[in-house]
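Here it is, the structure in full.
Omission of a single protein chain aside, the complex is shown with its protein chains in their original locations.
Chain IDs A, B, C and D follow the sequence of writing; residue 1 opens each chain.
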Amino acid sequence: MKFYLRRIGFYAVTLWAAISLNFFIPRLLPGDPFTIIMAKLQRAGDISPQVENTIRLMLGAAEDKSIWEQYADYWANLFQGNLGVSVTQFPTPVTELIGDALPWTLGLVGTATVISFVLGIGLGALAGWKRGSWVDGLIPSTTMLQSLPYFWVALIFIFVFSVTLRWFPIIGGYDVFGFNGPEWTWAFVGSVIYHAFLPALTIVISSVGGWLLGMRNMMVSTLSEDYITTAEAKGLRPRRVFTTYAARNAAMPSLAGFGVSLGFVVAGSLVMEQVFTYPGIGKLMITAVRNNDYALMQGTFLVITLAVLAALFLMDVIYGFIDPRTRHHG
Amino acid sequence: MAERRKRIPLTWSGKLVAGVVLVGGIILFAIVGPWVTQDPRSSDNPAMLPPEPGHWLGTTSLGYDTLAQLAEGARGSLLVGLIAGFIAIALALLIGVVGGYLRGWTDEFLSLVTGIWLVIPGLPLMIVIASYLEVRSLWVVALILGITGWPGAAVVLRSQARSLRVRDYVSAARVAGERTPRIILVEVLPNLLPLLAAQFLGAVLLAILGEAGLSYLGLGPNGSITWGTMLNEAYTGGALTRGAWWWFVPPGVMIALFGCGLSLINFAIDEVVNPKLRLAPAATKRVRKARRSGRDKLGRQEAAPAAADAPAAPGVDPHDDGDPHDDGDPTEQKEKVDA
Amino acid sequence: MTATTTAGPLSSATHADYLEGLEPVLTAHDISIDYEVDPPVHAVRHASLTLHRGEILGLAGESGCGKTTLAYGLNRLLKPPAILRSGEVTFHDADGTDVDVVALRDDALRAFRWDKVSMVFQGAMNSLNPVISVRKQLHDVMTTHRPQMTRAARDERSAELLALVGVDPARLDSFAHELSGGMRQRVMIAMALALNPQVMIMDEPTTALDVVVQRGILREIMRLREQFRFAVVFITHDLPMLLEISDRIAVMRAGEIVEIDTAESIYTRAQHPYTRELLTAFPSLTGERGSFVRTGRSDETGPSAGTEKGDAS
Amino acid sequence: AGCSGGDDNGDTGTGETGAPAAEGAATDRELVIWAGSQTPITANFNPYAVGVLHLANGGIYETLFNYNKVKDVDPTPMLAESSEWNADGTELTVKLRAGVTWNDGEAFTADDVVYSFTNETAKPSYLADAKAADDTTVVFSFDEPAFANEFAILGSTYIVPQHVFSTHEEDTGESAEGGEIKGLIAWANAESPVGTGPYLLDTTSNAAYTAKANPDYWGGAPKVASLRYVGIDANQSAEDLLTTGQIDWTTMFVPDPERITASGAYGYVNTPVDPTVLYTCANADLGCEGAQTDVAVRQALNLAIDRGTINEKAFVGLAKEISPTFALLGRDDKWIADGMPAESPQTADAAAAAKVLEDAGYTKDADGFYGKDGKPVELTLTSVDGWSDYNNAAKLIEEQARAAGLKVTASTISWNEFADARVSGDFELIMGGVVGTSIADPFQIYREWFTGDYTQKVGTALEPGEWNFSRYANDEVDAAVATASQTNDEAVKKEAYATVQKHIVEDLPYIPLVVNASQTFFNSTNYTGWPTEDDMYMFPPSWQGPSSGLILSKVGGTE
């Protein structure tokens, strides 16, 4: 129980830290949002005094509140589920924008990460099992994949598969030319899968190497454990030894790392979403950053952190199920 | 117990050789390249030349020589990587090793900080910080990458330091009257070296990739040439669609090659830290060889084909390195992989 | 059939007497095992021994002399970089057939293992899979070798086995980390008994335990042996302990079996100097001090070459 | 003075043309447009809102007239048929088009026009009053001569339905900081916006929105039955979509337009209108610091720049020559005073630059860089990160300046810093843009970019609408601009402009570089009626309101 309490304490503190960081960074750094937005609009052309006034109102002239009062307000707002209003997407509340974007990121990154994890763990286990074999010999080359910049791969994919060969779409989470927004039809689902293919492939390619290597190394270590020898001496079928005795134990550390890695993948997919104009959180965040949309920036950052925490939590729970040692830690 | 093996020198395995050649080659390129190529900021060439003698990698839209830019970019990227790597490792060492060694509240606090920093997603944080910063020199970018890049290494080092802390030789040093800082520096740190090296290389790679990502988003270092800024310029200059692969592809390939080299070296280090990784595959190969030469009675009779490599016969086949005495501390390895 | 073959180990006349009328269950002849490392390690050299039905054969020797390797060789568990240079292992089944163990392949080999010869390992503390329950691990054995058994039958047998080794059957659903070292050891022994094997190889099954617990387990093994009449190869470096429990003792040194004899002969009239050296390493608790300490007589330099391996076991 | 073209009597419209009539055949093929929207798209069709979507400006809401930014021609009458100034420029009478209805069926009236100029959100400060003289006439009155505001009133104010908008004046919304904002701007107008324009909003989503033809459009139902505006985040993606033929109309930078037009599927026009310059913080009296405050340095730099190369490499040869007078060459030629150089030099003249510097007492140091009184000239030239053409131009200028012995360091900065720097005056050189005038008259640039009224001391932020980033202040220029603003007499204005031009060409508070390209691509296979080189009836960009509305009403299918 104490273990879980500690974990919960950890989550609480992390959350608090992330949220506070979120609050303070924009305020401590220089730059006046009003000027910036004005400059942006002016670049686009004529700007009327009305609009100007509008913007002033929109940003809510920084009231003469101390930073701590603002901090308190910020928390109060958060608890009401209020993340403010996006300036770039005025007047949409940030929560709504995030709500629209989140399923896309979760769907894509989630699926891709799971695929990558399963693939990496599977191949890694095999490589460790048949070590010295060609699968094993393949391992070093996968590190190459890991070192490729995500966006570079994505751009090349688009160039090759979408523009030159025209096999895959160039933008969007679905066919934005054919559908007027998400709908629950098979055609739409098909379109979503079709559009997710290249982005997912990018994620898988760039992240599978890590899992593979980690699993392979763990597998090699695990295979010299006494319980593996015992299992073999028991005359168990190799498949059984492989799955229940070796792979399952070897996967433990990878599983534990899964939550954190999810965070990295979410982060990596920021850039990837940008490249594919994928309607997810990452792109939203970059839009926010590019437009100095503080509320949106804070909101997306918060959500990403929350997502990572949630993933960690989930992993804690799952890990508890899979590894009896944590379960009974008391 | 693991340290009994630690003294085994890095054997020059193929992987290590490949890694060192790659990394060394690229470093050499960064050092020598700018001397032998033209001024990377001289636009005094025709624009968008495809590769040809004199411009082995063609020119950019401004007429910069791509090879010269690549060489200068190697300096920039490596510099960012190294500085960020150093910062990250220094922080990781400070926070991980001190926490792991001292324990108690210090450790609790430091590992909480690490945990938080680990969870708060790095790239977004980097993006947010970078976007707020007005002037981003190479150093600033490296600093950002460094201060967001340490927690992974800190976790690994901490657990290792924790396990070293309870080693008898550390206790022995205390009994001998050594002071804590000296124990950390002289007794604990050298044993962390392989791990430290591995983490450092990882941090360097991460920083180089991070720099490329930031640059792609237009948040890279201003005023310097790195592989990241090259990619960014190639991208915004429409290199791909204009068919100027010689401008867009090489920086990415360089990053990948360098990363690959670092990973390969890390392989070798891993094999030092955890000898099983080296011994196990080697053992399998040796036995295969022995079988071919008929020295193994089991192998001789098993001349029948397929079975040789198939995992189908665990008794004959190879899932173990066989020396149960020399297991490193298993928890130690797990901790490493955990991170 | 006699245990002494080739230029083999020393043994006394009483040994020969003792062997009269015993029925062999496992015969190993001229086993040589190498580790294909650089330089190659000849871990076992031309070792031959015969194990008889129902007997406890002790295998003693200092760390690294090849005891474990030999045991693995008997059960065909050698893994790279180990290779079997030469040797024959024959298992004389209770039904009268002889099994050439070295020639066994795949399914036949798997069917042979544990059913005929089971093993309790050196690191028995770590021989249980940490992530699945004791019950599952026991069932694994039965589902593999006795597929016809029903689930209920397996459950019943598992409970019976635990009871046999003095562990509460309620512990069936426990995981390894929830059991004490002694209990884990007992569970492993229970598992080794699961198929009523004719031979059980025990590789230092009690070294990690403290003397009191160790005693309990030894007792258990002896009792079970009396009950089920399986033969035991008991490996340890603790000669005094072997003397207490074994019928016969083989002493290994540097891969060779240098002496094999009845426990009594080994104690009272060991022939090989190495055996005698081993005996002195364990001063008598209640008897004289022997060459030991405070007498001024110092052989403190010990075997100067030492061995590189100080084994934790 | 009026801002309209060469019409002396101030009558800017005649009413006999105007009604846009679509050419070509009716088509059901959906016209796909990228007008610069990024995803997620937030439905907002309120022309007063910041995030208003492109369709609203011109497609749904219309102005009284449509001015052609690229040609010196009369504006096209839209909701108005004609307009007329009184002699002293304090009253503007507008005759409205009859028979126009809002797309909800209500009649369009003079009251709507009055409302569009007098509602709290829209009311301009210079407007004293607006009244409906009768059902189709509106009279605007001003306290001072307001010729200069003609375009703002007639060409850039969208006419909104009073019966709809007045019910939303009390709408409230939330500001970014959690405060409350109130009034029309808080309203998104996302449900069936009521306008007079050629299109009706159909569907909206995060990724795209669609519109269908307004069958009752006063100019006749558009031929293209439906439009789809998509959101695209990266230029590269848009270019890829263009390459693969998935967008029908877009205005964006493409370095090699031939690649896209080669297949013949796309038509293409390049309409450069916006000058690209170096802002220099020029006025030491107002607190500017740095070597560029010395006019000699600016002149030398001006001479050192090789505009031809810059255009060729940084702007891929797509930009146009700029006039140092800031009159748009081709369109505004008549305003260029005699004796003024028509265009800035296209090649570098290092010798001339050196002479200017040496005459001003600068000497070369050992490294070959000029300095004065032991202080080397060192200038930082900043440009906004990611504006690759500007970044590239800056790099080239660095090189070119070096060749002339001037040490200029190019560096990139973020938007924030750019915006802050130019507004506060804390910079030396910035690579920046000047907004080209929407009508064939450089007046607006002269007033807003060059006069002392439109600037502040360094350190004090410029107010929105003040564009004089260089802090240039010259009494003679100020006086000349004031004179020009009071008159609609071309001769008087021309004389005043000559004074202005004399000073700005010499003082170079903004060092002109090029007139930046504006490339529009359109699907000419399936559609006709686009503005082309031969018939540039409107400024063609897909993102420009209200002109894009006019274009949409003219486009038709090829079948």
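By our rule, a residue touches a chain if its C-beta (ideal position, glycine included) is under 8 Å from a C-beta of that chain, and two chains touch if they have at least 3 such contacts.
Assume contacts and distances are computed from a predicted model.
UniProt records the chain missing from this view under the protein name "ATP-binding cassette domain-containing protein", selected from "Nitrogen regulatory protein P-II family", "ATP-binding cassette domain-containing protein", "NADH-quinone oxidoreductase subunit M" or "Acyl-CoA dehydrogenase family protein". Set against the missing chain, the residues C:L70, C:I83, C:V101 or C:M241 yield one that touches it, C:M241.
The residue touching the chain not shown here, chosen from C:T144, C:S174 or C:Q214, is C:Q214.
Per the touch definition above, the residue from C:E62, C:D115, C:E204 or C:E256 contacting the chain not shown is C:E62.
Those residues of subunit C that touch the chain absent from the view are 56, 62-63, 209-212, 214-215, 218-219, 222-223, 226-227, 237-241, 243-245, 247, 263-264, 267, 277-287, 289, 291-294, 298-303, 305-312.
By the touch criterion stated above, the residues of subunit B touching the omitted chain are 1, 3-4, 6-7, 167-169, 171-178, 186-187, 190-191.
Keep in mind that, in the parts below, only the chains that are shown with their structure count from here on.
Centre-to-centre separation between subunit B and subunit C, using Cα means, comes to 46 Å. For this pair, subunit A with subunit C, the centres built from the Cα atoms lie 53 Å apart. Inter-chain centre distance (subunit A to subunit B, centres taken as mean C-alpha positions): 22 Å. For subunit B, residues that reach two or more other chains under the stated contact definition are 131-134, 219, 235, 240-241, 280, 282-284, 312-313, 315, 318-322, 324. In subunit C, the residues touching two or more other chains are 77, 109-110, 113, 122-123. Of all possible chain pairs, the ones that touch are A-B, A-C, A-D, B-C, B-D. Against subunit A, in their complex, subunit D makes its touches with residues 30, 32, 38-40, 42, 44, 48-51, 121-125, 152, 156, 173-183, 185-186, 188, 202-208, 210, 228, 230-234, 236-237, 240-241, 243-244, 246, 415-420, 422-423, 433, 435, 438, 461, 464-465, 467, 543-544. Residues 225-227, 229-237, 240, 244-245, 248-249, 252, 322-325, 328 of subunit A are the ones that touch subunit C when the two sit in their complex.
Those residues of subunit B lying in contact with subunit D across their complex are 41-43, 47, 61-63, 131-135, 218-219, 222-223, 233, 235-238, 240-242.
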